[in-house]
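Left out: one protein chain. Kept in place: all the others.
Chain lettering (A, B and C) follows the sequence in which the chains are written, and residue indices restart at 1 in each chain.
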Amino acid sequence: MPYLVHSEEDRASMLEAIGVQSMDDLLLDIPRSLRIKELELPAGLSEYETMSQIASLAARNRVFPDRLTFRGGGVYRRFIPAAVAAVTSKPEFYTAYTPYQPEASQGTLQAIYEFQTLIAELTALDVANASLYDGATAVAEAAMMAHVHTGRDEVVVAGYLHPEYLEVLRAFSDGRGMKVRKGTEPGPKTAAVIFQQPDFLGLLVDAKTLTESAHAAGALAIACVDPISLAVLAPPGQYGADIAVGEGQQLGLSPSYGGPHVGFISCRRELVRRLPGRLVGSAYDHQGRRGFTLALAAREQHIRREKATSNICTNHSLCALAASVYMTYMGPEGLRQVAEVSFKRAHLLSERLAALPGWEPAFPERQFWNEFPMRVPKGPAVLRKLAKKGILGPLDVHRWFRELKGVLTFTCTEVNDPRALDELVAAIES
Amino acid sequence: MPYLVHSEEDRASMLEAIGVQSMDDLLLDIPRSLRIKELELPAGLSEYETMSQIASLAARNRVFPDRLTFRGGGVYRRFIPAAVAAVTSKPEFYTAYTPYQPEASQGTLQAIYEFQTLIAELTALDVANASLYDGATAVAEAAMMAHVHTGRDEVVVAGYLHPEYLEVLRAFSDGRGMKVRKGTEPGPKTAAVIFQQPDFLGLLVDAKTLTESAHAAGALAIACVDPISLAVLAPPGQYGADIAVGEGQQLGLSPSYGGPHVGFISCRRELVRRLPGRLVGSAYDHQGRRGFTLALAAREQHIRREKATSNICTNHSLCALAASVYMTYMGPEGLRQVAEVSFKRAHLLSERLAALPGWEPAFPERQFWNEFPMRVPKGPAVLRKLAKKGILGPLDVHRWFRELKGVLTFTCTEVNDPRALDELVAAIES
Amino acid sequence: MTELLSFEKSRPNARAPRLPDADVTAPEPSQLLPADLLRTQPPDLPRLSEPEIMRHYSRLASMNYSISEQFYPLGSCTMKYNPVVNEAAAALPGFAGLHPYQDEDTVQGALELMWRLERALCAVVGVERVTLQPAAGAHGEWTALRMIKAYHHSRGDARTEVLVPDSAHGTNPASAALSGFQVVEVKSGRDGRISIADLESKLSPRVAALMLTNPNTLGLFEREILDIAEMVHATGAMLYYDGANLNAFMGICRPGDMGFDAVHMNLHKTFTTPHGGGGPGAGPVGVKAELVPFLPTPTVERTNGHLALDFKRPRSIGRVRSFYGNFGMLVRAYAYIVAMGGDGLTQASRDAVLSANYLRKQVESDLEMPHEGPCMHEFVASAHHLAADGIRALDIAKALLDRDFYAPTVYFPLVVTEAIMVEPTETESKATLDAFAAAIKEIVGLAKTNPQALHDAPQNMPVGRLDEVAAARRINAYLQGQSEDPILRWKRAEN
Partner (left out) sequence: MTELLSFEKSRPNARAPRLPDADVTAPEPSQLLPADLLRTQPPDLPRLSEPEIMRHYSRLASMNYSISEQFYPLGSCTMKYNPVVNEAAAALPGFAGLHPYQDEDTVQGALELMWRLERALCAVVGVERVTLQPAAGAHGEWTALRMIKAYHHSRGDARTEVLVPDSAHGTNPASAALSGFQVVEVKSGRDGRISIADLESKLSPRVAALMLTNPNTLGLFEREILDIAEMVHATGAMLYYDGANLNAFMGICRPGDMGFDAVHMNLHKTFTTPHGGGGPGAGPVGVKAELVPFLPTPTVERTNGHLALDFKRPRSIGRVRSFYGNFGMLVRAYAYIVAMGGDGLTQASRDAVLSANYLRKQVESDLEMPHEGPCMHEFVASAHHLAADGIRALDIAKALLDRDFYAPTVYFPLVVTEAIMVEPTETESKATLDAFAAAIKEIVGLAKTNPQALHDAPQNMPVGRLDEVAAARRINAYLQGQSEDPILRWKRAEN
């Protein structure tokens, strides 16, 4: 039993100290009829065999090189500094619990406090929380905030919100008896207008106008944003949005078949008491030393129980730490460079693809960021061809949107070097 | 400049504080004629590009799977518990210096003290040092000890000592004016008889008789041992050898194209003052707390200078730490199991290979451990065929020993599972 | 030792990191995009060199207690050893490098792992199927309640209440509320177990489910569980299992056999995925046959050795998060199960129970035990008897920190005054338990002889007790617009 500690002698002496004859004496409260003979599972393996078995599963997956990955749709390949893993692999961080005892958890607490600040800065809003599960649940939690804050029962989703986020939003709303409506016109029952910037297809929306129309209707504006893009694009605070949410995978997390990643949420001062999940604040000890501790806990389930702003308890702290290291490594200039390189390469690629016979931008009148939709003849065949050449091609979005038949979205980041773009175009033309 | 800290403002304010105008004022002692314009090296790269470049070099190497590696000759594939890297990758260990300040280095010091104990236990000798560079220099250092201890000028090397160890021994001996003689008969000028157990070919030597003949001639017996085998084979202390040395790569270190690995050395009480390199001992502070500190430093170069027992300063501390974690993970039973599995599989393989037409054990009358020499028709062709099938086949030892034409040595360890043996035999027969 | 914030160490002209250049000719964002889409003020992120960043986080790390270095007897949290090989498994490029929208053909190994993990979890808790999607325990609770709601709904049964014991974890009522249920509390009896009488009085056709954990948060096995299940089922309600305490009886008994219809598991407790200072975890939910149609999409299906994601589940509650769950955590949990095997998991639970009872015995002369033993994998003691000396559970917790132990959970469950909830887990040695018991003895002794020493604890930590009341006041002032310092973040001083 690889991870057990007691020897048979230890067990015997512990039983003796307790004053019982056998383990069964400790399990007497369990009705006899419930006791099982054994677990229907194979016997345990040595570490070597365990790892061999798992490695052979890993080997049955195909990993496409970063530079030849042009698929996004919410998860992106980016350069991840070695500093990120060097920090998150520190056992002092990854084997700690939620920092209930602040004096023995200053490392985690200060790191979260810095994360909150980084997200607040990036989104240009007042306060951010310690993290949420992912972008999808972050959208849903924001909608719940608006629902409670406005007392209204409907959210309006404008434009191409990530289809999985929409699905999760519907699931959350359903529980709370809220309606989710697609459109751009908020009404008197609208708690919030939700939009994604850039949207699921990579297109830029008129965030300012959407925000203004939400406010005009007495609703909140919730912006679901790409954190990297905010180095260059207007942040939610700039155009007056009330809540910003998003997925932080691009901030130093590997794709990992979809998780764990990290959701973030920030808001205006007026909404802070509605925030879900943990919040860390600064405080002082009697010697005047500054420290950090969980704050405003009266919003949370362990204090407020059924009246809590959310049920979230365990969140995605270690992923938030990764994101903090990433943002700190980048600094404002680094983040801007990453954003701009992605933008430029995507725009070059878009031009080159638009020149292919029969290919055209799906929304030629719209601006995009580093992901863009192309209308492509025989999309599935193109994807198969690319896969054969070791390229993870664009995302076929028709699966989610009936109206987008033949539309594929391409993504570029700083890992898709110019030669990789050449290889992609050559492979398509081949 | 990725790893630099000062900003231009920092530099300016530091120059000002020093009271000079420019950096050149600080470099005035360097004759003008020596100043160069710039380094003839490419400009620096981003981390992403650096890692891409290095990964592409790594991709130009061919890595054979552990289970299909049958080549040894001093470096072996073995199961390495994940615990090893988890410990050695702790920055508190790997970014510390030699523990000159014991109060701030108890982690390293205690780890070394445990390493010394583990090696002493394994070799059944009194005291071991903190580590040496590798097995080859360990043999040479042991010979130096014998030379100084006996005042004699010759070492006798019995049997198939690793040819590279022999070469290094010759280089060291040359410096000190010692002769190296091959043979088994020590004479009155012999400082030590050196033998390897199992030897370079995997064969077992009669360590006891060699030791006795050394002692009979007034010489020391130096055993170069395989640490894993000592779980089962008689340790040097048991048959009376005076010094044990060896290569510790098998104790949790990756092959890494030959290094860094770790040399170890242990000896009888009488020889401790002759030991090269660092030694850690226990000591107490004034509160009576036990701690660990460098001991018997008067043997070493930083105190004794030209009269030191060796010139070694930086040794292979982190590799010794890896070996300690490995041995501690294994414990006496684990180490024994690894040793026995290797032995059994090698013996099975030897039988199966001996049944191949034209194949025969090169030394049918000799016992071996987990590596064994076979006389093989068309060795080079066999090796090429195996490589094509992804197998790193046996080692052709003819390169070093003229008399061993057509002799290849095969190695088995716990990573060569029975199916891997089948695949090897099938590939040979194909 | 304290550490400045990264923001406070930042210097205006510190160098930006080297990064690849675009190396293509393409317009700048500002050339293509209208001004109001562009950021006017750069975000105030710190500017630090790599050596400073690494030093910063290394020093922060050293300010944490963690199970890697300290005994972490945090009740209800199952802080057991996190096997290091699991980290290596999750980091394999064949897993970490997979895009969630790759074609199924290219992710057969990942799907196979998920399928096998589902089967293993089914075997451990005794259910039909498991969804791996939920990100944590609370998320699992909510997912299960949505399925239960959908189930009742499918039968035209609009039930509105969920029963929750007073000893339950806060996520239980919160999840119920978030699912649109009214929460009705069920009382605990004298013996720390649910009061059957009270339960009976609260059960009605309005009740959709009873949420229970077993052993309950007092570490006591609900002996009457079979009767409870019968009562609940008789009213047409479902029985929900909060799996936070599953570590008590793997291989000994199964929630499914007890009558639970839905079960969440915390892979970050029972199955050793590291807690990460507050996540990520994973909260898979297992269900009996009646609930299977309502499982979230997609499920993983295996046909003739070929694995596929099934999105066509008409009665499914839909998706509860993006993609397929915290896949990286699933890999770790799977690695743990493979290494332990059925025999190992069983012994783990037995050792967990043994250690809890042993430690309970060692401290029972120093702490009050409000309920009779034996306990299961954890026990709840009380510091009530020290109140006369002015010593509270919190003081004991802080004094433990000074002695190189993390503190037990305190003030939970709410049904015990001055609760001290201790869960040693199976991966702590007897020597460690003995040292902890000795520390408790010493601390309780100090309550009589030198209570001030306990009020002053901790002394050996980077900071002493923080004034949370003052902090709350300052946050309030900010939220009410009376101050511009948000307290909940760093902000550059205006000048």
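In this text, a contact is a pair of C-beta atoms (placed from the backbone, for glycine too) under 8 Å apart; a residue touches a chain by one contact, two chains touch by 3 or more.
Since we're looking at a predicted model, the values are computed, not measured.
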(request) In the full assembly, spell out which visible chains the left-out chain is touching. (result) A, B, C
(request) Among B:L45, B:L356 or B:V425, choose the residue that contacts the chain missing from this document, as touch is defined above. (result) B:L45
(request) Identify the residues of chain C touching the omitted chain, counting contacts across the whole complex. (result) 1, 9, 18, 49-52, 54-55, 58-59, 62, 68-69, 80-81, 83-84, 339, 404, 427-429, 431
(request) Provide the residue numbers of chain A that touch the chain removed from this figure. (result) 1-5, 7-10, 44-49, 81-83, 85-86, 91
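Criterion: only the chains that are shown with their structure count from here on.
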(request) Return the distance between the CA-based centres of chain B and chain C, expressed in whole Å. (result) 45
(message) Where in chain C do residues touch at least two different other chains?
(response) 14, 17, 19-20, 50, 58, 83, 85, 87-88
(request) Send over the residues of chain A in touch with two or more other chains. (result) 46-47, 51, 79, 81, 86, 89, 91, 414
